[in-house]
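Here the complex is missing one protein chain, while the rest keep their positions.
Entry: subunit A
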């Protein structure tokens, strides 16, 4: 295990009433990097995000470890050392306070500034995420979705956390503003010196904003490594199939795109073998009976039995 990891996740599993939602996830987040957690709906991305923050709901059985600089994340770390940017900005903001006021409260509680200095710092932080000075005292419901998410980004980064976890931070926004808001998120994390875990189903955003990525399928890691390598040449059959669905410059105009046959397995419906086996074009008998362990191939980790991976 590299000792330079900021966040170190080992064999993380989450069960709800005995039904596994996430199983055997391990990865590291290095200081200052953007790590994307990618997968389709139901792949276990949001469960992972919650587990990183130690925020799994009651009734969830969590095993494995999540260490921030070697120690488990506690409730006291949230909002200080580790911060969340959720999909729904309104859930992260108080409806009854103007945004500069609530940011100032957060600043005061952590940095112990005077009321005046905290408000000044809050307004500065709002300017840094691109909220115009005339709007800093607006209430959350008076702001557009994009502006609200910017305010949440200011809230998450103003206390200079070590890690920001963003759970589908732009999915609820107008597609035209998504890329700008992701840009602001990346910039503010970089300015705060924070690493970013970006949970998303948008592979375009991953290519534009992330350094390394974890691909999840049915609650299990399929591939983990540098974004440029994986996007250029995916090795796990699931990653390959997922990327094939996206048109590229070379795709003939108006041609039919490949799709994944069938549907992802329902939680708890996984057999003994590889979770992707029922939909995998390379599946062999072994794939249906034995779960593949992660192996290091070509600078990444791939969970797949395929022999040809060795010869990459």
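Quick note on the criterion: contacts are C-beta pairs under 8 Å (C-beta built on N, C-alpha and C of every residue); 3 or more make two chains touch, one makes a residue touch a chain; residues count from 1.
The rule is short, and it goes like this: contacts and distances are computed from a predicted model.
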item	value
Options "cytochrome-c oxidase", "Anti-sigma regulatory factor", "Xanthine dehydrogenase family protein subunit M" or "Oligopeptide transport system ATP-binding protein": UniProt name of the undisplayed chain	"Oligopeptide transport system ATP-binding protein"
Among A:254, A:281 or A:308, residue touching the chain not depicted	A:254
Listed residues A:73, A:203 or A:222, member touching the removed chain	A:203
Hidden-chain contact residue, picked from the options A:127, A:191 or A:246	A:246
Interface residues of subunit A (partner: the chain not displayed)	40-41, 171, 174-179, 201, 203-204, 241-243, 245-249, 251, 253-260, 263
